[in-house]
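The other protein chains are all here in position, but one chain of the complex has been omitted.
Chain IDs A, B and C follow the sequence of writing; residue 1 opens each chain.
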Amino acid sequence: MSRPVRYVVFCLGVVGLAILLAPAVAHLPAFGSTFHPYRTLAVAAAVAHRTANVVSAINFDQRGLDTFGEESIFLASVAGAALLLRPGEHETERRPLGHARMLDATRLLGYVLLPLSTILGLDLISHGNVTPGGGFQGGVVLGTGLHLLYVAGSYDALEKMRPTTLFEWGEAIGAGSYGALGVAGLLASGAFLANFVPLGHFGALFSGGTVPLLNIAVGIEVASGGAILLSHFLRQAMFTEPAGGGRRASGERDE
Amino acid sequence: MKGLIYFVAFFLLIIGAFGIARSKDLVHAVVCLSVAQAGTYVLLLAVGYQHHASPPVFGSPASRPTRDVVDPLVQAMALTDIVVSATVTALLLAISIQIAKRNHSVDPDELNAVEG
Amino acid sequence: MAHFDHGAAALLPLAVAVPMLGASVMLALGRHVSRLVRDLFAIAIAAGVTGLSGYFLAVASSGRIVNWVATWTPLGHRSVGIVLEVDPMGAGIALLAAGLVTCALIFSLRYLESDTGHFHLLVLCFLAGMEGFALTGDLFDLFVFLELMGASAYALTAHNIEDPQALQGGLNFGIINSLGAYVSLMGIGLLYAKTGVLQLPLLGAKLAGHRPGPLVIAAFVLIFTGLLVKSGVVPFHFWLADAHAVAPAPVCMLFSAVMDPLGVYAAFRVYWTVFSPTIAPAHARVAFLSLGVATAVIGAVMCCAQRHIKRLLAYSTIAHVGLFFCALGLLREDGTAAAALYAAGHAGIKGALFLLCGMLLDRYGNVDELHLFGKGRGSPHLGLLFGLCGFALAGLPPFGLALGKALAEKAAIDQHLYWMVALFVLVSALTGGAVLRVTARVFLGLGDRPKGDAEYRAVGTERPPAQRLQALPAAALSAIGVLIAGTLALGVLPGARDAAERAAAAFIDRSGYLANALGHAGHQLAIAPSAPNWDLRGVLLGIASALLAAGFAAASCYGRRILVHVPALRLGTRAVLRALHRVHSGHIGDYVAWLMAGCAILAGLIGLPLR
Partner (left out) sequence: MTAILAACLLLVAAAGLAVVLTGDPARQALTLSALSLLLALLFLALEAPDVALSEIGIGTAIVPLMVMLAVRKIHAPGKVDSRSAGR
């Protein structure tokens, strides 16, 4: 279809949607109202299982299957991206040579931020059951934190710290432990993902039973998977090129 | 307020979709898709909001939760949604990179590998 | 539907957990073991899930299996947990999914190059997604598993990164399906805002007895948009042909045979459990039937207009999805039973056809009907199977597909919808005829040698010529054989119709679904008197479709000779086809525009009659 025809079809759709949605929004409960029946139940259930962060309680305890599905999506996507970003038939992966020329300040920043982000990530994961954050957020921080090394220009160091196989193991162990904890619940108390671990005290570091354990599992998976994901994009962008292509191996460097 | 927040939610969805429809670059289209998804976050959190309520996190160990909190379920849903967004974006960007290699173009107008 | 089997209930989540654990193991060890070990491991996992699903089906046929995950059983009418609730229909489609994944993996024993295990991993994730999608009774969980199916499927579609068509097909698939899923999620949000629950049975209970207000209609339209995209219903179908034509053959087979029917299944599951008490069947029927007819007709016409064989099969799937929609859209037990049998039979035949295409690609490096003209003479076995599947697709008894078609026609006649009988006969004859035309041209070299095949773009190959297989691999043939035999068994085994009718009765029984979810015994469903599978009218209609298909194939083989003498007809056909081709542009922007327009059309179809 030509562009104008496409826009006409699109706009007709939007007009129809507007006619559909405007009265629907008018019939919604008022914004900020006190009508939250699920909230009342979920808070009570979280308190009963001594999980201070109710969002974590929902994610890992009350609706743990959703999060299992979510982690599966993550696993599938990382594997899918790895599959799609593999070097093609006529491509080779060039090894990076030497260090990039980077401003010392940038480099320093990278080295300073790395431990900070590591600590922040670990903190987010370990306190996910009591404070905002959790395995996913902490894992993201950890996974990206490693890439600060790249910002610091030391790709070799990154390659040493980020052996893909090890991270694949990490991701597999993280994702596998989530499922394994679910099966353990089945074996221990007869229900998949049942909260079978002692619950501890409300607000304590190890409270909420399986919630902190599942948080750690997700943290390991997301940190490793995130590192793999970024490393595939990085390799593709920096070091994959046509076999026998006329470009000099060390020709181009960082931005 | 209610009108505004739901309008923004659907506005993001539609403007993101519109961005894909007029896109001349696949990477641009993929980014527009994540704009469309941002609409879902806004909608979900709007549904769960309550005036003068706190976040659904009872940080301090001693205090038993007595105060009102906003709906934590929509937040859990939004969290899942954000993960989905990131992973789908990664996959679609990976495909776009490969399309650029095979077709020497990422303009949807110039891609004609499939039709009819 | 009174008793619960707690053993089976406890095992329900394993249908998702087992393939995911398998995928984790594959990620950790896939690189380090040989190809054969990876293959066998994945097959073992898929076979295990098949066994598990079969067990669920056996248990569910005497009562729904209910599992509130992690024991969050409801207090009164409320629970914070996710419920998995399985009736025979859900267990049946879960079994179909797992069985077909097993077949696909067996077929790909020697088919796909993969040295990391990522292909197997993605297939296992895809399986987990389908199982969760089939078994869950929670609206948001449905969305999560929809996305899991999606994420694995996008990557599997674009698996062959050397093929521009595969990449573009994967991209269109990913963008449209994701956008559809986000639209669905907005609908879920609206429904949650109104009711405060997410579990399907409880949602239905909340909406029961209320007139469908604007909010419910909007939620219905938005939620269905995502599900209809997944099903490939017109005008949300554009991505389907692009993706199904280009994915590796065993993956295409899974898409066509289970993934699209799963979308249809979920749409009607959500309709019956959530919306049926407020948007009554009498109102919803018009919308469902209109969508079904449009899908069936456009799918059938586009199917006949293709020369890329996999693309042809993809459009034939769209046409059949339209027929399923028509049968289910009657919103009655008999139509639902018919659609279940029809979809199961279709899965076997369409699966076999896609695998046969994979073998064609393997041998000749091409699936262009005209390019392959007469080249298949050396493969009589493939040709025989192809022709057989063509007749089965057209509805030749005694295949299960024909049984489903016959029952759907019977249901339509009972409702005095005679046009629908004509639609079923015509659409299945056209799609079957298109496959027979391919058989005649490729394997028999019948008809006029087509001109102009040099102008056609090369069709994506899946394997460089040097690696093409000469002999037909036994594993691949056995997978195809199992699929065809299974479809045949469905039609001839006594009791298939009874089982389908019982499954359909449970599927549309909303109050029983709710009662069982809450731990109560549902009321006893009246068991219809046992009926024989076939009746004379159905057999005759089936034979008529098959003959019509053969006639259509002959006419299109020698069509040019006829059409030359009827310029008006020729020009008319050409104009229609050109317009359709222009709409099916492969352009992602067009598809998004149609998705929006489709939302509006759906809103009009469902909303206007309720005004």
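Just so it is clear, contacts are C-beta pairs under 8 Å (C-beta built on N, C-alpha and C of every residue); 3 or more make two chains touch, one makes a residue touch a chain.
Bear in mind the structure is a predicted one, so any value in this text is a computation, not a measurement.
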Chains shown that the absent chain touches, full complex: A, B
Interface with the undisplayed chain - residues on subunit A: 53, 55-56, 90-91, 124, 132-134, 136-137, 140-141, 143-144, 147, 226, 229-230, 233-234, 236-237, 241-247, 252, 255
Where the unshown chain meets subunit B, residue by residue: 1, 4-5, 8, 11-12, 15-16, 18-19, 24-25, 27-28, 30-32, 34-35, 38, 41-42, 45-46, 48-49, 51, 53-57, 69-70, 75, 78-79, 82-83, 85-86, 89-90, 93-94, 96-97, 100-102, 104, 106
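In this section, only the chains that are shown with their structure count from here on.
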By number of C-beta contact pairs, the top two chains: A-C
Inter-centroid spacing, subunit C versus subunit A (mean Cα positions, whole Å): 31
Whole-Å gap separating subunit B and subunit C, where each centre is the average of the chain's CA atoms: 28
Separation of subunit A from subunit B, taking each centre as the mean of its C-alpha atoms, in whole Å: 15
Sequence positions of subunit A contacting 2 or more other chains: 3, 6-7, 10, 14, 17, 21, 28, 36, 38, 42, 58, 63, 66, 69-70, 73, 76-77, 80-81, 84, 88
Of all residues in subunit B, the ones touching two or more other chains: 10, 14, 17, 21-22, 47, 73, 80, 84, 87-88, 91, 95, 98
Parts of subunit B lying in touch with subunit C, wherever the complex brings them together: 9-10, 13-14, 17, 20-23, 26, 29-30, 33, 36-37, 39-40, 43-44, 47, 73-74, 77, 80-81, 84, 87-88, 91-92, 95-96, 98-99, 102-103, 108-109, 111-116
Touching residues on subunit B, where the partner in the complex is subunit A: 1-3, 5-7, 10, 14, 17-18, 21-22, 46-51, 55-62, 64-65, 68-73, 75-76, 79-80, 83-84, 87-88, 90-91, 93-95, 97-98, 101
In the complex, subunit A residues that touch subunit B: 3, 6-7, 10, 14, 17, 21, 25, 28, 30-34, 36, 38-39, 42-43, 46-47, 52-55, 57-59, 63, 66-67, 69-70, 73-74, 76-78, 80-81, 84-85, 88, 130-132, 136, 201-204, 229, 232-233, 236
